[in-house]
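Mind having a look at this structure? Questions to follow.
Every protein chain except one is present and positioned as in the full complex.
Coming up: chain A.
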Amino acid sequence: MSDSVVPDYPMQREAKCPFAPAATVRTMTREDPVGKVRIWDGSEPWFITRHADQRALLNDPRLSIEETRPGFPHMTRGRAEAAKHTPALITNTDAPEHTRLRRTVNGPFMVKRVEAMRPRIQEVFDGLIDDMLAGPKPADLVQSIGLAVPTIVITELLGVPYADHKFFQVNSSKTISHESTPEEAAAAGGALAAYLGELLQQKMAEPAGDVLSEMGARVRAGEMTASEAVHMGVAILIAGHETSASMISLGTLALLRNPDQLALLRESDDPKLVANAVEELLRYLTIVHTGIRRIASEDIELRGRTIRAGDGIIFDLSGADWDAEEFPEPEKLDLTRTARQHHAFGYGVHQCLGQSLARVELQIAYGTLYRRIPTLALAVPFEDVEFAMEGVAYGLKSLPVTW
């Protein structure tokens, strides 16, 4: 147990090793695995950083994700406000309600359905590389590839016109940024919901082969409400955007810093190697760095300490993915290591809905980019690359590259 001051959370990563979890997270993983942190509202939830502990607790029915319970450790003031008005979603319900809701939205994210999208995603990706190669040098990889891939994929999946993608990018980043005021976040979320609400009505009148149409059919059948469908649509839009974009750009930067690992991808077309590389980059980067949050509904004993019913709990996913007991030499990017058990998508029944889609996007990105552009290089010194640390997931503001 530590007698020192309870550290504030989220914590800053160190500028000199921006890929590593914040130094305090790493120290607590080693020395104080059932610790406490202080969050924006002054409360001090538990802070769980070990891989094994997260695995045990995130499947424990004594933990709840119901955000309206008093003492829930919200991410931001904006999220705390929004929680009061949010209908039941997969992100704020426990079993059995969660099971029912999740089963209404799983369909489009099933492995076979995202695999069926692979040729189209590959085509989109190849086109973006062609455009970048035909354009001026240096290019910004964040804009030309990183953001463009998930934007196109998620708009196609939801059945949203691509022409409106700027509207989505701006509003989705405003809803989740720690720099937005609660009012700004709420306004952006409201704008997205209004847009998708209208589109849902259109899709109910004229269904197409997309997720909104599928949810529209469920609304008609009385399996979900229109409000649930719209909130779910907003959640899919936001969750699928910046996360995949960040992984493509950050992953490229990490690989450029580890040329021996980059060479493995450049020189292989083995889908197994590429798939494993995706898992290791997910582990190494663990971009969701503001912790996933729960509240205890009963007393829980863990490593000699007692988490009381009503206590908030934060799980720092990067802590678990850099836990040396699970991943020896975690600071080493090793594309050949066994990494699939990482917590980059979370763990437990709330594990990422879009993970199979993300995997396919990243397999195509990492499996294509360095083979198509073997001379890809940073166009600025590494120290000048600007990181974007203020969101739920971290990423890059831009990544100037040349070839």
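As a convention for this text, contacts are C-beta pairs under 8 Å (C-beta built on N, C-alpha and C of every residue); 3 or more make two chains touch, one makes a residue touch a chain; residues count from 1.
To be clear about the criterion, contacts and distances are computed from a predicted model.
Missing chain, UniProt protein name: "Ferredoxin", from among "ABC transporter permease", "Transketolase", "Ferredoxin" or "Histidine kinase/HSP90-like ATPase domain-containing protein". Of the listed residues A:111, A:170 or A:263, the one in contact with the hidden chain in the full complex is A:111. Only one residue from A:38, A:77 or A:102 touches the chain missing from this view: A:102.
Contact with the chain not shown here comes from a single listed residue; of A:13, A:174, A:203 or A:359, that residue is A:359. Residues of chain A that touch the chain left out of view are 58-59, 99, 102-104, 106-107, 109-112, 340-341, 345-353, 355-356, 359.
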